[in-house]
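What you see is the complex with one protein chain gone and the rest in place.
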Amino acid sequence: MSTFLDHLLNGLLLGGIFALIAVGYSLVYGIIKLINFAHGEVAMFGAFFAFFIFSMFDVDGDLKDHPWIYVLAMVVSIFVTMGLGWLLEFLAYRPLRKASRLSALITAIGASLLLQYLAAVIWSPSVVSFEAPEVFYYELFSVMDGDVLFEVKHLVVFMLVSFCLTLLWWVVEKTRMGKAMRACSQDADAAALMGININRVVAFTFIFGSAMAALSGVLYGLHLEQVRYNMGIQIGIVAFAAAVLGGIGSIPGAVLGGFVIGFTQAMASGYLSDLGDFIGHPLNSGYTEAVAFMIMILCLIVKPNGLLGKGDADRA
Amino acid sequence: MSLLKVKGACKFFGGVKAVNEVSLTVEEKSITALIGPNGAGKTTLFNLLTAVYSPTAGEIIFNGYDMGKLKPNQIVSRGVARTFQNIRLFDNLTVLDNVRIGLHGKLPVNPFLPWLPWKKKAVEADAIASARQYLEFVGLTDYEDELACNLPYGKQRTLEIARALATGPKLLLLDEPAAGMNHTETEELIHLIRRTRSAGITVLLIEHDMKLVMKISEHIYVLDHGELLEEGSGESIQNSEKVRTAYLGEETEETHVR
Partner (left out) sequence: MKRNNINYVLGAILIFPLVVCLLWPTFNQTIDIDNFFGYGKFSYQFTANNFMTIGSYAIIFIVAALGLNVQVGYTGQLNLGYVAFMAVGGYSAALFQDANRELYQNHPFIGICLSLLMAIFFSGLVGLLVCLPTIKLRGDYFAIVTFGFAEVVRQVIKNEEVLRGSIGIKELFLFPKEHVDWINNHFFSLFLNEDMEAAFKPDPWINYGFFLLLTVIVICFVTYLRDSHYGRMLFAIRDNETAAESCGISLSMGKIYASVISAVIGGVAGYMMVMRTSLAHPDSFVFMVSIYALCCLVLGGIGSVRGAVVGAIILMSLGEVLRDVLTAMPKQEGEPLIPSEARFIMFGLVLILMMRFRPNGISTLENDTLRLAKKEKTKGWSKYFQMGDTDESS
């Protein structure tokens, strides 16, 4: 039972992180009907920027004793990544807005490749490890005789994720920009005719999505205590599966999908070998990665609109 | 012999009754028109006839076959061809290729046989000759090598008709063939439709251009709000109160639909 709770907690943590990234996919898809393949890479860049910043500090004693450096790094990284997101949209996607979706998709793939390997060249092609702040591991309370620990890390992630999602809800529902975003996702041409500046709305969407992605990237990096140039693909694809599962274009769907996938992945890594025994065929840990993909594939085949998706028909 | 018999066809989209209990017959080698104000359900009916939609209720019998359960591409092999309201050509292919694709149904289907080089040459030569005949029939021979997207609008519509004819249909469904055409082009269209009928093909068309309709149709069906309002010859339709009201609303003074 304690392992189950452990996995549950882990699943919620990952789920929150994936949810934030998945929302980015849904936002962009809702507005310009583009699957932003490079979104995962934006998150990865966020993590790398943060790492870059705290590696600049030379303190006596260990870095991990100074949590404020991490906070600073996170904040700066978010701002810089927002710029990156804007740049990505401006340089790569805006010129293709009139082109077909396929061209845009291919460009997105190109952007993803470019960002990945730029990171590999600028920083390192191998794993970069660092340490998370000491304070992260302070126990807040424990359950089951200390077998399951609810740490500051969990608290921080939950708080930040909730904050972001609340902020997102507020922006989309209660502000003018949010209304403009909703209008654009319904009918961009009509929105333009109503005087909405599409370029600005799209830029804002990208910037907001990138900010959340950066936050998720940093949190994910801190969780694993490492960053890699190809972690973008990892979280990107999982988050994309989450967005699809929840119904791409739907924000609550993305959040739901994020938690479902995060939970499933955590469970899978924990219970995969048991499942293997059950079906009589050994299942290696490598299959955990495949789980997210399989969920996504099944979802697209059976119900392309996802759990909460709008009626964006797969074929007329 | 009635080529096409529609009995009580219905197509409901949720609460919207796009087509409601429509029955009509189309005689062989005739030119029949389907008219009605916008939104009357004419194109929906066409979509039912070409299996783009499956009927919620009712029967569609073409040449003795029940067409209700077929798929759009199977309709073609039974002998029904259609053109579209918003032209659907293969823009990036040449005019000749567009017509050649229409011939697809008549070419050998076995995936292996046409691959033998000599067979393939023969098949291709036949296809090109056949396609050229159709182009000549509609008058597009000069445009053979043009890309379909480069043709003027009126010629694009004609091309669509040529492609539809290439499938070798018994019944040709034309969805607003004269839309956007000027006077000369409309006259050419009239000649084309008459030639088509002389070649033994039955024509059923949706049209808004009343002059055209009155000139060539032998029988007219009027649809409004998904229901069959009236049917008859040009004269009787022109004089019908119901039709006038449907198109123009309540009368305040004498008007003729001419």
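Every chain is named by a letter (A and B) in the order it is written, and numbering of its residues begins at 1.
The rule is simple: contacts are C-beta pairs under 8 Å (C-beta built on N, C-alpha and C of every residue); 3 or more make two chains touch, one makes a residue touch a chain.
What you see is a predicted model, and the numbers here were worked out from it, not measured in a lab.
Novice: Just one of B:K11, B:R100 or B:H219 touches the chain that is missing; which is it?
Specialist: Checking the options B:K11, B:R100 or B:H219, the one contacting the hidden chain is B:R100.
Novice: Would you indicate which residue among B:I60, B:A127 or B:L189 is in contact with the undisplayed chain?
Specialist: B:A127
Novice: Of the residues B:A9, B:L140 or B:A164, I need the one that contacts the missing chain.
Specialist: B:A164
Novice: Need a quick check: the contact residues on chain A for the chain that isn't drawn.
Specialist: So the residues of chain A touching the missing chain come out as 33, 35, 92, 95-96, 99-107, 109-118, 120-121, 124-125, 229, 233, 237, 240-241, 244, 282-284, 286-287, 289-290, 293-294, 296-297, 300-301, 304, 314-316.
Novice: Which parts of chain B are in contact with the chain that was left out?
Specialist: Chain B touches the missing chain through residues 38-39, 43-44, 46-47, 50, 52, 71-74, 76-77, 81-82, 84-86, 88-94, 97, 100-105, 107, 111, 114-115, 120, 123-124, 127, 145-147, 149-150, 163-164, 166-167, 175.
By definition in this document, only the chains that are shown with their structure count from here on.
Novice: Can you give the whole-Å distance between the Cα centres of chain A and chain B?
Specialist: 51
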